[in-house]
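Note that one protein chain is taken out, while the other chains of the complex remain in position.
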Amino acid sequence: MTNAQSMQAILPVITLLITGMVVLLGDAFLPFWRRSGVASGSLSLLGIVIAAGFALDRLSHQPTHSLAFHGALSLGRFTQACTLLLLLLAGLAVLLAVTYLENRRLNRGEYYTLVLFATSGAILMAAANDLIVLFIAVEMLSVALYVLAGFARSEPRSEEAALKYFLLGAFAAGFLLYGIALIYGGAAISGLGGTTNLALLHLRQGSVPGFMTVAGLALVLVGLGFKAALVPFHMWAPDVYEGSPTSVTGFMAVVVKVGAFAALMRLFIAFAPAAAYWLPAIQIIAVLTMVTGNLLAVTQTNVKRMLAYSSVAHAGYLLIAVAAAATPAAQPLALQAMVFYLAAYGLMTLGAFAVLAWLSHRDADCQTLSDLRGLVRTDPAAAWLMVIFMLSLGGIPPTMGFIGKWYLFTAALQSHQLWLAITLALVSMVAVFYYLRVVWTLCFEEGSGISVSRNTLAPAGVQISLYVAALLSLLGGIAPIVWQPLMLAARSLGRMP
Amino acid sequence: MQNILPQLVLWLPLLGFLFCAASGLVIKDPKVQKKAVSLIAPGVVLLAFVFALAVLFQTHARTLVPLIPGTPLLEPWFTRYGGLRVDFNLVLDPLSLLMALIITGVGGLIHVYAAGYMAEDKEVSRFFTYFNLFVFMMLLLVLGDNFLLMFVGWEGVGTCSYLLISFWFTDEANAKAGNKAFIVNRVGDLGFALGMMAVWSVFGTLSFFTRDGRGVMDLAAHARVLDLAGNPVPAGMITLICLLLLVGALGKSAQIPLFVWLPDAMAGPTPVSALIHAATMVTAGVVMLTRCSWLYVHSVTALQTVAWVGAITALLGALMALTQTDIKKVLAYSTISQLGYMFLACGVGDFSDGMFHVVTHAFFKGLLFLGAGAVIHSMLGQQDMRRMGGLKKLLPATWGVMIVATYSIAGFPLLSGFWSKDAILESASRACFGGGPVLYLIGLVTAFITAFYMNRLMWKTFYTDARFVNGQLPELHHSNEEHEHHEEAAHGKVTNAPASMMQPLYILALLALGFGWFAGPYGPAGGNLLKNFLAPSVAPLSLAGLQPQPELFPKLAGYLISSLAALGGLGLAAWLYRQHMATGELTTDAVKDSSVFNRLLRSNFGFDAVYNMVFFRAGGMLADRVLWHGLEEDVLNGTATGAAALIGRLSLAARKMQTGNARNYALVMLAGMVTLVLGLLVRVMQH
Amino acid sequence: MFAQILFWVLAAICIISSLVMVGSSNPVRSALALVLTMLSLAVMYITLSAQFIAAVQVVVYAGAVMVLFLFVIMLLNLGAPALPEQPRSMQTVLAIALAGVFLVGLVAAGVFQNLPAAPISAKHLHGLGTVQQIGYSLYSPHQPWLFPFEATSILLLIAVVGAIVLARKQPAETEGS
Amino acid sequence: MLDNLTEAWQHLRNGLYQAFIFPEYWHGIHLPALVPYLALVMLLAFTLGTLPLLIWIERVVVSLMQDRSGPNRLGPRGLVQPVADVLKLFFKEDLQPANIDVRIYYLAPFITMFVALAAGAVLPLGSVGFRAADGHLFSVPLTVGNVNIGLLYMLAASSVSVYGLVLAGWSSNNKYALIGGLRASAQVISYELAMGLSLLCVVVLAGTVKLSGIVEAQNSYPFGLHFLPVFLKGSIFSWYWLQSLIVPVLLYTIAMIAETNRAPFDLPEAESELVAGFHTEYSAMKFAAFFAGEYVNMLVVCGLNASVFWGGWLPPFNCFPFTFVPGFVWYGLKVMMGIFFYVWLRATLPRLRYDALMNLGWKKMLPLALVWLFLLAGYSTLRQSNLSLLPKPASAAQTMAGR
Partner (left out) sequence: MLPVSYYLILSALLFTIGAVGVLIKKNPIQTFMCIELMLNAVNLTFIALGRYFGQMNGQMYVIFSLAVAAAEVSVGLGIIVAIFRTRESIVVDDANLMKS
C-alpha cells in the first residue's frame, strides 16, 4: 500500500486519536463540558462508533495487500477483526465509565482521552508488523494504563496499583526491547542486514533459528506475557486489578488481553517454522497459567481479585490457541478460536466489572464477596446479570464462554495437543466452583451487601453497557453465527503476505 | 405420516408447558386456573403416552428411524467453522421409544398423583409448568438424534430439577439443595460437553444415526471404528470420549463421586422425587451409556470403569441407606444404589438388562416414592421415620402398595425387581474383562442389604407399635411440606390420601408385580421380550470381539442364591424389628442405637452376638461413621468436596507467593525469564 | 589501537559507574553514576558512527531524564539514605544468582558470537548516523519508520496528559468533595 | 596567476571572505589539520582572557547606565579592579559548610565551568583560507571541532550544564541553595524547549545542523533575491535574524538569558528570597569557578547567537572596507554586542516573579516558537517546491554538493 492508502486503512486509529484530542481540548477549554462526563463520554463513544464504521468498511472490502507504511503495519482482515472487537469493548468500557466516574467523583475528561489512546495502542498492537512498532504500541497502551490505574489519586490503593504496574511494566518493557534487539541481531537477511519486520522474518521458512533469535523470542515472550498476565509474569495482575478504579480494571482486563494475544499470535505464526523450539515453552506456560490462575482464584474473597486470577486463567486458555496455531492444519481453527474466545472473555469480564462498577458508590468500590451478599433481593437486575457473566466465565452453556471453550478444546485436539485439552477440561471444572460461589453469594446468602444508594445522574451508561454485554454473550452462546464475520476474518492471518 | 405421531409425543408436553406458563395470564380466577392446570398438565402427558403406545403398535419399532430428516433448525450453529452440521433430528428406535413410554407413562401417573398431592399448594401452575417442561426436556433427551439435542435435553432436565428441588425456595435448605444439585451437575455437564467436543473433533459429526449411515453410532457399529473421512479412530480417543461422557453420566445419575446432590434433592415435593429423582432423570446417565453402547464396547477400559463405579456405588448407596431416618432419604440412597446396579449392568456390557432394570426401577421406585408421599401427605409433612410406626392400620391401602414395591425392589422371587436384578447379577458374574465373581459378590451383598433396609423402612413406618394414640399425633413437627391452610392440621389427624392419589399407585403396583415376569426370560412369547425389543439399539459385546466369561453356576442356582439373599435380608429385618417391637422401645433403632445392641447381647442369642459384631459394629460403624459422616459429610459434601478441599489448601499455599511486594514479583519474573531463555537455548543446542 | 583503548576505558567507566549506581544507597549518587554511564555510552555511540544518537542521548537522557530524576529526588527530599539496604537478603542473593546464570548462559551459549555475516563495506558506512540519514530514514515515504515516528508523538502526548493527570492538584480535591 | 586572481575574486564574491590565504602544505605540514588547535588556543584565550575584562565592562556599563561613577579606585577608571577581585578570590579562605556531600560539593562548580567551556568547542570563530596544491582555494572553519552535529552538541552541552547548579544546590545542605538549584534547573529545562525550537527555525532554513554550515548558508542573497546588488550578498540583511523573520532571534535571546540565569531571569539567586541561591555556601575558588562558568556560559550562548542569527564571521556588508577586517574580529565584535546586551538588560529591567517566568517560558514562548517553526517549515517547503515562483533557498542537498 502507498502511504495514502495506508492512512486510509488506519482511519479507525486516526479517528480515535482525533476524538481523544478533541475530548482533551473540550475538557480543557469548555467549562460546561467539565461538569459531567456525559459530554466527554458520548463524544468518545461517537468516535468509537465512527472508527468501528471505518473498520467495518475495511473488513467488508477484501484488501489485496495488507502491509501498510512499508511494512510497519499489517492491516489485513485479522487486524480489522481485532480492531472491531477492541472498539466494541472500548465502547462498553466508556459507557460504564460514565456512570462509575460519576459515582466515585472521579470525573475528568482526561479519562476518556487516555482510554481512547490506550485503545488505539491496543489496535496498533494487533496491527504491528514490525517489532519496534509493536513495542511502541505496547507502550502507548501501557503508559495510558499506568496513569489510569492511578486515576483515583486520593486513594492509596489506586496509587499503589499504579506504582506496581508501572515498575513491573517498565521492567517487562526492558525485556521486550532487549528481545527485539536480539531478534534484530539474529535475523540478518542477506543483502538487507537485520530486521524486525515480521513479514520479512516469516519468509525464512525451514531455516534453523540462531541462538540470538531464540533468546530474543523468549524475551519478547516475557514482555508480551507480562501484558497478557501469563504465569510467571502474572503477579502484578491481582494487585493492580484490585487497586485500580473498577472501570479501569474492566478496561484493562479486556483490552490489554486482546492486544497482547493478537500480537502473540502474529509473532508466533511468523515464527511457526521454528515451532519445534518454542512450542514446548508455550505449552508449559499455558498449563502453568491455567493451573495457577484457577488455583489462586479459588480462595479469593475479593471479587476484583478473583476476576484478576480468572483473567490469568483465561490467558492460559487463550494460549492454547497460540500453541495450536503452530500446527498448520489447526491454524485456521486456532485463530478463529482465539478471536471468538477473546470476544467471549472480553464481554463477560467487562460485564462482571460493569456490575461491580454499577454497585460502587461515592465512598467505596464494590469489590468483596460480602458486598454482593443477597443482591438478588435488593437489586435483582444487577444480580441476574452478574449470574449470566459468572456462568459464561465458567463456561456453562448456553453462554458464549461455553462455545469459546469448545473451540479452544477442539483446536487443541486438532493440533494433537491432548494434554492441553485435558488440562483445559480439568481446570474448567475447578473454575466452575469459584464462579458459582459468586452466584451463591448473590442468590442464597443472607444479609445485606453493599448499600445501594445509587447516584441517579448517569446510570444509563453502565446499564446499556451491561445489557449489551449480557445480550451479546448469550447470543454468542446460542447463535455463534453472529460472530462469524469476525471469525472468518481472523482465519486470514495464517496467510501472511 | 409416520413422523407425526412421535412428534406429537414430543411436542404435547411442550404445549402443556406453554399452557401452564400462560395460564396465569389467561385465567384470572385462581381456583379455575388451578383446576384447569391440574387437568391439562396430566392430560397432555397421558395423551402423549397414548401416542407413544400408538407408535409402538404402529411401527413395532424394530428398526432405527431417524425422524424428521434434514430439518436444520439449528443449522447455523457451528456450520461453516469446522464443517459441523447439526440437524434438528429425532431418532425413533426401541431405546428411545421405551424411554418415551416410561417417561410419558410413569410420568403421566405421577402427574395425576401430583394433581392430588399439590392440590393445596398455592402455586400449582408454577409446579406443573416446571413439570411439563421437564417431561418435554426428558423426551428431547431420549429422542434427540445427536449429542447436541441430547445435551439440550440434558441441561433442560437439570434446570427443571433445580427449579423443582428449590420449588419451595423460601426455605433456605431447599434453595441450598437446589444449588448443590445445580453445582454438582455442572461438573458432570462439563464432562459431557467436553466429551461431545471430543466426539466432534474425532468424528466430525454429532449425529447418532443417519439414514446414510454416517452418524457416530453408525460409524462405531463396526469392528473397527472409522471417522467420517474414513480414517481409523485411535482406541485412546474412544476411551477418552467414553470417560468424558461417563463423567456426565456420573453427575446426572448420582454415581460416586458425584452422588452427593441426590439425597439433598429430596427437599423438593415428593412427586418430583418420584418422577425426576427416581424414575426418569437420574436414569438419563444409563440411557446415555446405552445410546453410546456402540462406542463403549470398543473400550474395555471405559467398560471396566463403568462397572466398578456402578458396583461400588451400589454397595455404598445401600450401606448408607441403612442408617437414614428420613423416609425419603432412605429411598434416595436406595435410588443411588439401584442406579449403581444399572451402571454395573452397562459396565459388563449387558446394556439391555441395564435398561430392564431402569424400567422395573421406574415402577417400584416410583411406587415407593409415591407411597412415601402418601404417608408424608397423611402425616402432614412428617418425614422422620422415628416419628412414624403402626401406620398399617391407619393407611392399609398405602401399606399394600408399599409392600409390593418393597418386595419388588428387595428382589422377592418372581416380582419385577427379582428378574431385572438377577439378570444383572448373572451378567456381572460373567464380566468379559474378568473380576466377574467379585462384582457378583458385591451385587449379591448389596441385594441382601437392600432387602434389609427396605424392610427396615416398612417396619419402622408401618409395623412397629403405633406412636399414635387414637390416630392423634403426639407432637406435631412442622416441616417444609406443611400446608398452611390444611384444616386437619389443627387436629393432628392422620388422614388417608385422596383416591386420585391412590389410583396411580395401584397401576404402578401392578406393574411392579408383573412386568418383570412379562419382560423377563420366562415371559410370554418365548421370553426375553424386552431384550429382543431393544436388541437393535444396543451394541453387542461381540462387536468388538469381546466374549462373556462362562457361567459361574447354572441359572437356577443363581436364582436360588439371589432369592435367598433377598429373603434373608427381608427376614432378618423382620425378625430384628419384631424383637425390637416386643421390647417396647419405640424411638430407638436397631441399627443406630447401641443400647439395643447391648440389650440384644444380654438376651444371649448367640447369633445376635455374631450379628452384632459382624454387621452392626462393623457395618454400622462403616455405614455411619465412615461413609456417612466421613465420606459424605466431610469429604464429599458441599462445594468444597474432596478435590475442592485439596485445591483450596493448595490455593492457600500458593497465595503466600503473592506478598504484595513488587520486588518479589520482579524476582519471579526474572526467574521465569531466565528459565525460559536458557531452556529455549538448550533446546536449540540439542537440535 | 586508539579505538580499542577507548572502548576498554569507556566500558570500564560504564560498568563501574553502573555498579556504583546499583550499589549506592544514596539516590543522588546513583543518579550521577547513571549520568556518567550514559555519557560514556554516548561517547561509545560516536565511535559506532551514531553521532546524532549520541547527541540525542546526552540531550534526552542526561539533560532531561536524569535532571528530572534529580529534580524529583530533591523535591521529595529523598536525598538522605533513610532506607537501610539488606545486602544479604534472600531476594538479593537470588537476584544476583539468577542474573549471573542468565549472563553466563547467554555468553556461554555463544549468543553473541555467532552472528550472521554482515554485508559491511565502506559504502554501507558512508553517512551512517548523520542527521541527514536519520531524517531521510524517518521521513522518507519509502521507509517503514514514518508510522512509528508518528506513533511516538502520540505516545509522548499520552505521557504529557498522564503526567498532568497524576501530578496536577485537582480543584475537586482541594474543595474537599 | 590571472586565473588564480580571478578565482580568488570569485571566491570573495561568493562570500567566503579570507583576509589571508595559506598554502595547504607548509614544509610538509598539513596546515588545515592545525586549524582546530589554533581555534582551541584562541577560544581559551578569548574566554578566559576576557573574563576580568568582562567583569570590568559590566561594572562600568551598568554604572554608566545608572548614572553613577562605578569602579574608579584601582587604575584608570578602575581598570585594575578585576585583577584585584581575582586575587581576592584566589587567596580567600576556603570555607566548607558542615554536613555536606563533600565530593559533589566540590565537583559542582567545576562541572559548570567545564561544560560551559566544552560547549564552546564547536563555535566557528572564523574561516581560514587555503590554497591547495592544484591551485584551487578552499576554506576551513576556525573551530575546535567542526562536527556535523554542532547545534545538537550545543544543545546537549547546555542541557548538561544544569547539573552544576542542581548539584551545588543539593550538596550544600542548605534550603536556600536547594531551592535555588531546583529553580535553576527548572528554569533551564523550561527555556531549553523554546531555545531548541528557535534554533530549529534556523536549521529549517539552513538545512544543516553544522554550525559552520549555518554560517555559510547565511552567505547568500537576502531571501534568495538574486537581483540584489552583490554587496548585500551575505550582508546583515541576509543573516538569519532577518531571514527567519525576527521572531526566532527574539525567542533565542530571551531563552539564552534565562538559560544563563541572568537578569531579569536571575531567580535562582534572588537575594531577597534566596540569599545567593545555589552558590550561597560557596566561597573563594569554588565561587570563582561558578563566576567564571557563568561568564563563559554567557560568552558561549552569545557566540551561538552570533553564529546562528548574526552571520558568524561574516562582515555586515560584502564590500570594502568590511571585507578586509578579519572574520574573527567581526565575530568577536558580535559576541561583545551580545555581552553588552546582557549588561544593558541587567541595568534596566526588574527581576520577574517565578510564576511569570514559567508562564512566559511555557505559555508564550513555547507556542510561539512552535508556530514559527511550522511557518518557516511551510515557507521553506514552498520555496523548495517547483510550484513556487520564489527563488530556491540553499537546500541541504545543495549545501552538501557545494562542499
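Labels for the chains are A, B, C and D, by order of writing; each one numbers its residues from 1.
Going forward, contacts are C-beta pairs under 8 Å (C-beta built on N, C-alpha and C of every residue); 3 or more make two chains touch, one makes a residue touch a chain.
What you see is a predicted model, and the numbers here were worked out from it, not measured in a lab.
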Query raised in the report: Omitted chain: which shown chains does it touch?
Result: A, B, C
Report summary line: Touch with the missing chain holds, among B:L92, B:V106, B:L670 or B:V684, for B:L670
Query - Selected residue (touches chain absent from view) among B:P30, B:P396 or B:G660 - result: B:G660
Query raised in the report: Since one chain has been left out of the picture, which residues of chain C touch it in the full complex?
Result: 3-4, 7, 11, 14-15, 18-19, 21-22, 27, 30-31, 34, 37-38, 41, 44-45, 47-50, 52-53, 56-57, 60-61, 64-65, 68-69, 72-73, 75-76, 78, 83, 85, 91-92, 94-96, 99-100, 102-103, 106-107, 112-113, 115, 118-121, 124-125, 128-129, 133-134, 137-138, 145, 148-149, 152, 155-156, 158-160, 162-167
Requested in this report: Spell out, residue by residue, where the missing chain touches chain A.
Outcome: 132, 135-136, 139, 143, 146-147, 150, 153-157, 159-164, 166-167, 170-171, 173-174, 177-178, 180-182, 184-185, 188, 192-196, 238-239, 242-243, 305
Query - Missing-partner contacts on chain B, residue numbers - result: 655-663, 666-667, 670
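Here, only the chains that are shown with their structure count from here on.
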Query raised in the report: When the contacting C-beta pairs are counted for B-C and for C-D, which pair yields the higher total?
Result: C-D
Query raised in the report: Where the centres are mean C-alpha positions, what is the separation of chain C from chain D, in Å?
Result: 29
**Report entry** Euclidean distance of C-alpha centroids - chain A vs chain B, Å
**Finding:** 43
Query raised in the report: Residues of chain B touching 2+ other chains?
Result: 664, 671, 673, 677, 681, 685
**Report entry** Interface residues, chain A side, partner chain C - complex
**Finding:** 2-3, 6, 17, 21, 24, 68-73, 105, 108, 110, 113-114, 117-118, 120, 124, 130, 132-133, 136-137, 139-140, 143-144, 146-147, 150-151, 153-154, 162, 182, 185-188, 190-191, 193-194, 197, 210-212, 215
Report summary line: Note: in the complex, chain A contacts chain B through residues 163-164, 167-168, 171-172, 175, 208-209, 211, 214-215, 217-219, 221-222, 226, 231-233, 235-236, 238-239, 276-278, 280-281, 285, 292, 295-299, 333, 336, 394-398, 402, 405-407, 409-410, 413-414, 418, 421, 425, 428-430, 432-433, 436-437, 440, 443-444, 446, 479-481, 484, 487-488
Requested in this report: Flag every residue of chain C that touches chain B in the complex, lowest number first.
Outcome: 91, 94-95, 98-99, 101-102, 105-106, 109, 111
